[in-house]
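Missing here is one protein chain; the remaining ones are kept as they sit in the complex.
Let's turn to chain A:
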């Protein structure tokens, strides 16, 4: 163990830990694209991709190869540097956030004190990829998409923040590991059920998913901020969207579904990462289910839902939670 306590050893160790998180994550992201197409196909009585490999399982790799072979086109009026930075930013931020996600008891690349703030900060930075893409493309459709998305993501972050405060009141710590351990026996999705729903729906809006995908809105603004992108830069946006979805699912699991803990004590021998992955898959399935079920919101209704429904509801529930904890003496003292 002597080698791993030197500086070089520490760096190598950190790199290995990062790989241990990123490789499964990228696999999940790649197969999320396949899973979404298969699940939606099943819901719509179609077959979905079933040709490449057994059950179409090589489809993600076929898609990746296709994307790499395409020509990258930069529009002549575009701001070249920002145009190329935007997809990297989207994809990179979605990856960076995973540094603090606990996959087992104290099993995270960085188990920091303010883990939940870190996640919140990173997810609120995600909007920059989209705004910069929309502006740098120098195209009206892209710009409209970027504006829509900026207003939408900032609006829904507010209620996500208040939902997080509700959870933090019950935990008494900002550490993600503590948040998961505080749910031992009772997941927060039961006592905080309304907030669970608000968080899930705001998560849909934050990821620009159907029914809140007005930033893309293919029937009105073609593909929104992605309209000028092609080849790998498009693929990075595409994968970034799925990585964000995975991240939002992980956040939902950690805050409300007991993270890496097993739902019943006699299944506790199954390791934490597997439980976390199962929960992420469940939440992502619901994301896809929603996509296959609901039509797109109108923009004014989207704003109304965020500001006039979710915001008062989450603030009210936060006050209620604090009052209940104080009256019954359940306040955790961290």
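We adopt the following convention: a residue touches a chain if its C-beta (ideal position, glycine included) is under 8 Å from a C-beta of that chain, and two chains touch if they have at least 3 such contacts; residues count from 1.
One rule holds in what follows: contacts and distances are computed from a predicted model.
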| item | value |
| --- | --- |
| Omitted chain (choose from "Spermidine/putrescine import ATP-binding protein PotA", "NADH-quinone oxidoreductase subunit J", "NPCBM/NEW2 domain-containing protein" or "Hydrogenase maturation factor HypA") - UniProt protein name | "NADH-quinone oxidoreductase subunit J" |
| Selected residue (touches chain absent from view) among A:43, A:62 or A:114 | A:114 |
| Hidden-chain contact residue, picked from the options A:25, A:84, A:174 or A:261 | A:174 |
| Touching residue (missing chain; options A:154, A:268 or A:320) | A:154 |
| Touching residues on chain A - with respect to the absent chain | 82, 112-114, 117-118, 120-121, 124-125, 127-128, 131-132, 135, 143, 146-147, 150-151, 153-154, 157, 161, 174, 300-301, 304, 334 |
